[in-house]
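Of the protein chains in this complex, all but one are displayed in their positions.
Letters A, B and C name the chains as they come in the text, with residue numbers starting at 1 for each one.
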Amino acid sequence: MQTLYVITTGGTIEKVYQEQTGSLANLDSKIERYFRLLRLPDLRVEITHLMNKDSLEMSDADRQVVLEAVRHKLQQPAPVVITHGTDTVVETGLLLKRSLPGLGVPIVLTGAMTPLGFEGSDGLQNMTESLLAARLLPAGVYLVIHNQVFPIDRVRKDRENARFVSIEKE
Amino acid sequence: MQTLYVITTGGTIEKVYQEQTGSLANLDSKIERYFRLLRLPDLRVEITHLMNKDSLEMSDADRQVVLEAVRHKLQQPAPVVITHGTDTVVETGLLLKRSLPGLGVPIVLTGAMTPLGFEGSDGLQNMTESLLAARLLPAGVYLVIHNQVFPIDRVRKDRENARFVSIEKE
Amino acid sequence: MQTLYVITTGGTIEKVYQEQTGSLANLDSKIERYFRLLRLPDLRVEITHLMNKDSLEMSDADRQVVLEAVRHKLQQPAPVVITHGTDTVVETGLLLKRSLPGLGVPIVLTGAMTPLGFEGSDGLQNMTESLLAARLLPAGVYLVIHNQVFPIDRVRKDRENARFVSIEKE
Partner (left out) sequence: MQTLYVITTGGTIEKVYQEQTGSLANLDSKIERYFRLLRLPDLRVEITHLMNKDSLEMSDADRQVVLEAVRHKLQQPAPVVITHGTDTVVETGLLLKRSLPGLGVPIVLTGAMTPLGFEGSDGLQNMTESLLAARLLPAGVYLVIHNQVFPIDRVRKDRENARFVSIEKE
């Protein structure tokens, strides 16, 4: 059995539709319901529901909480998948990269453009890809989404086209 | 073959998730995509996309447009199903009832609490029920939703519980 | 609250795919999982899992068991929905009609051409329609499927086109 840590922080991937208000919100984690659709016979997944935030509302303090959660998990090293809003996922990933210099495992950040369970959602695709990427990638911090794998310091969101694209390393 | 008129006006049932803004909107009609999931071997459905409005934004003039569309269709009488936002569907239905005194066919209004294609949506259930109710009900104006059939002057929305309930006839 | 009896007998609507053999079988009832997808706020559904048979394998004795189950339920009258394989659903329905002369409620038989939960399935549509038809129809025995309502003595399966069609009353 392989161990994998999953840390959820909110973002579009976990948004739910609220019937009383007709709006979307990060109320609760729904990732576990979608994990149950996947077959993971030799994977032991440990899920931590850390926060439920739209990533535009994540503060520096919130990102520190993510970093500390990762540090805590890595006391017993295993790959990490973090679900996160796409608007500031790169910012959080860059903080992890800067703050974890001797990182010995892959940390895969992912999210979605449309919430899990909504027509046309990319959420389950991105989760599936991230779980596999966490097995195959060398140590480092990555964004995995839409069949693409980006080192975290070489990617930016292309909001207009609802995707991520490569940037040259600065 | 039976003929059935379907008139779409927007409402939650047709809302779509917009990736660029992260919000919901009535942009376009998506009912036809969901109709294709249903088997209707002896039904000839004529769909009219009349407007795409959140029903809280429907004006008296909009309701007149609905009434005129129904009047126009009924020159060749056949049952009518109207999809509509749930917040003011009763108001539109009452206008139809008052304005169509010699009505010879059933007019079924319906909608949804969660958009078609979102997890937990009641949209396809309500469409399926309305299409059958339009065959079985006598002439009159009805709200059909959640396995319930209400004469339009005996129903109100129970917003807190995201359902409709009977009221005594005034 | 309305009461409704649902009696399941097997048939295509409840077939499941067996991974070990790569074949389909009537192993267990799965209708309750699909019922949970429907909103039935004022309906009290009592489900009886009577048998799990391909309807081509139903014997006269099996049909008597169905009849006795219906008789037992009707000691406290309420509408009845029976899920059944489509190949002999009419035969079972005709037995019910002949054997229940003073029937005071509607009995709705239904089934599916493709199992519940398989792409393109008509199962949930037919269940949704049957639950509504059981509210709206007068006393009698009916087949409800594909937005159609047939008195049980006026219908036959058109196997080639995977649908049911009307026949003249004999």
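Assume a contact is a pair of C-beta atoms (placed from the backbone, for glycine too) under 8 Å apart; a residue touches a chain by one contact, two chains touch by 3 or more.
This one's a predicted model, so the numbers in the text were calculated from it and none came from an experiment.
Just so you know, the chain we are not showing touches A, C across the whole complex. Across A:Thr21, A:Ser59, A:Gln75 or A:Asn147, the residue that sits in touch with the chain not pictured is A:Asn147.
From the options A:Glu14, A:Asp62, A:Asp87 or A:Asp122, the residue with contact to the chain not on display is A:Asp122. Residues 12, 17, 19-20, 22-24, 54, 113-120, 159-160, 162 of subunit C touch the missing chain (whole complex, contact as defined above). Touching the omitted chain from subunit A are residues 37-43, 113, 122, 125, 128-129, 131-133, 135-137, 144, 146-149, 161, 163.
By definition in this document, only the chains that are shown with their structure count from here on.
In summary, no chain was found to touch both subunit B and subunit C.
To overlay subunit A on subunit C by their CA atoms, one rotates by 180 degrees, a value rounded to a multiple of 5. Between subunit A and subunit B, two chains of identical sequence, the interface residue sets overlap for the most part, with shared numbers making up over half of the total. Central chain assignment: B. Criterion: smallest distance from chain C-alpha mean to the mean of all protein C-alpha atoms.
Remark: subunit A and subunit C have CA centroids separated by 45 Å (rounded to whole angstrom).
Averaged Cα coordinates give subunit A a centre that lies 39 Å from the centre of subunit B.
Residues of subunit A in contact with at least two other chains: none.
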